[in-house]
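Note that one protein chain is taken out, while the other chains of the complex remain in position.
Then we have chain A:
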Amino acid sequence: MDLDHDAIPPDVPDEDRRFFLKQSMFFAGLSMAPADFLQAALAPDDGPVGNAVKVKLSLTVNGKRRRISIDPRMTLLDLLRENMGLTGTKKGCDFGQCGACTVHVDGRRTLSCLTFAVMQHGAKVTTIEGLSDGEKLHPLQEAFIKHDGFQCGYCTPGQVMSGVACIREGHAGSADEVREYMSGNLCRCGAYPNIVDAILEVKKEGTKV
């Protein structure tokens, strides 16, 4: 696991910076660390949570710095939904198979249900709530409404986050390409053709997404 030191915002006070560095060194070795080392390396913060201890974490969510102490078993998805009240990101399967939980982590689309929150030290996370500019909707959100790219709306935040990434990645060149690069986002209502139309339109208009 690699945690880019550059990801630490420059405005982090020294104390926090030390915390970050300590955490990042620790996480660099996480995959090899025996369980009791895990326990020893981190002093319990708020006491035990089951068989684990809470871990300090700092990350930026929708432009806002958050410092929290969490159960290391918590996924990024549950952190957003249960701790931060950001329920726009959806839990569809919890196995990384449906795409409803798609968020952007440091600009890349990421399945937040397959991502432990503690892996996101220093990361910049953008959720559906952070996509629009205040009251003004993102062009793809507008296009979803125009093309009726949803019915029940449950997969929609994930489709929109994936769709934005799909355009940014340069994978929205044709309907077939969009279908291929959006196939990780399931929609049981079957709004697929309308979603493809919405993405293609935003891509065609060339608006910065």
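Points to keep in mind about this one:
Please note the rule applied: a residue touches a chain if its C-beta (ideal position, glycine included) is under 8 Å from a C-beta of that chain, and two chains touch if they have at least 3 such contacts; residues count from 1.
The rule we apply is simple: contacts and distances are computed from a predicted model.
Think of the chain that is not pictured: of "Multiple sugar transport system permease protein", "Putative decaprenylphosphoryl-beta-D-ribose oxidase", "Xanthine dehydrogenase YagR molybdenum-binding subunit" or "Cytochrome bc1 complex cytochrome c subunit", UniProt labels it "Xanthine dehydrogenase YagR molybdenum-binding subunit". Along chain A, the points of touch with the absent chain fall at residues 47-51, 71, 73-74, 78, 81-82, 85-95, 97-98, 100, 127-129, 131-132, 137, 141, 144-148, 150-157, 160, 175, 178-180, 182-197.
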